[in-house]
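Pasting a structure below so you can have a look.
Of the protein chains in this complex, one is absent; all others appear in place.
Coming up: subunit A.
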Amino acid sequence: MSATRFDAEARQGLTMVSPPLLYAVLMLAAPLLTILAYSFFRDGYLEIVREFTLENYRMVLADPVFHKVMLRSVVVAVLVTLATVLLAFPVAYFLSFMVRPERKAMWIFLITIPFWTSYLIRVFLWKVLLAENGVVNSVLMQLHIISDPIGNMLFNVQAMVITLAHAYAPFAILPIYVALEKIDRSLLEAGRDLGESRLMTFWRVTLPLAMPGVVAATLIVFIPTIGDYVTPELIGGGKVPLIANMVQANMLAIDNKPMGSALAVTAMLIVAVISLVFVFLNRNFLKVRT
């Protein structure tokens, strides 16, 4: 009886998960495996030679351009992640501790407003703001703070960091907010009761307990930014390409799909290793069950 019921439940469950599962396999695993397969093929003229080779990886790892671009991608992603998480924490803290409970839903709604416009348009807007004849320069000149436009606001790493940090802010705010919400408020009172000031209580109680959210926010921001393609293209103006731009160039302009695939897979592995090291370093914070 119970066995048949379990079977029935299992069948029902399988029926329910199979469409998304199928979709995920087709849309996620299949392209990934294709890329992986391509990376071991050889590039012929206008065709892909389907014979196994490690030559692509050898070239990627020996390529000084790859080293430079990969390093730059990691640096940009680290800067963006730092800026985003450091700016997101006070917002999440304010949201969790200062905003009255009945207003929280409204605040979360407000935080998601940037998502109402497409990512591409937001990136373009930053271009409008930062360009040589853009909003920032015009305003500063109108106010006679500067006489000549500041020319180096676009097409550099700082501009990319500003744009990406803005784009990913909600992704960092929400997980930190959730972690802060989960903290039992009596723990903070206990910290004060045991003789610690508000600041020390924050340092010894709030922050460690918020770390799972901070780790999640870091990964959520770091992983997509390192592979971002649009911002370096538009804000960087192609002058400071990141790894995604290099992959794109190999895939399309140079038409060397095996090389592009090998680049993509290598970048993916590097991101995975960095992420795992980060999680490992924070393992003590992640073990806590509240």
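Keep this in mind: a residue touches a chain if its C-beta (ideal position, glycine included) is under 8 Å from a C-beta of that chain, and two chains touch if they have at least 3 such contacts; residues count from 1.
As a working rule, contacts and distances are computed from a predicted model.
**Q** Assuming one chain is omitted from the figure, identify its UniProt name from "Cytochrome c1", "Error-prone DNA polymerase", "Pyridoxal 5'-phosphate synthase subunit PdxT" or "Spermidine/putrescine import ATP-binding protein PotA".
**A** UniProt protein name of the non-displayed chain: "Spermidine/putrescine import ATP-binding protein PotA".
**Q** One chain isn't shown here. Among A:Val60, A:Leu129, A:Val205 or A:Ile243, which residue touches it?
**A** Final answer for the missing-chain contact: A:Val205.
**Q** Of A:Val17, A:Ala190 or A:Leu276, which one is in contact with the hidden chain?
**A** Hidden-chain contact among the options goes to A:Ala190.
**Q** Residue by residue, what part of subunit A touches the chain that was omitted?
**A** 184, 186-187, 189-197, 200, 204-205, 208-209, 284-285, 287-290
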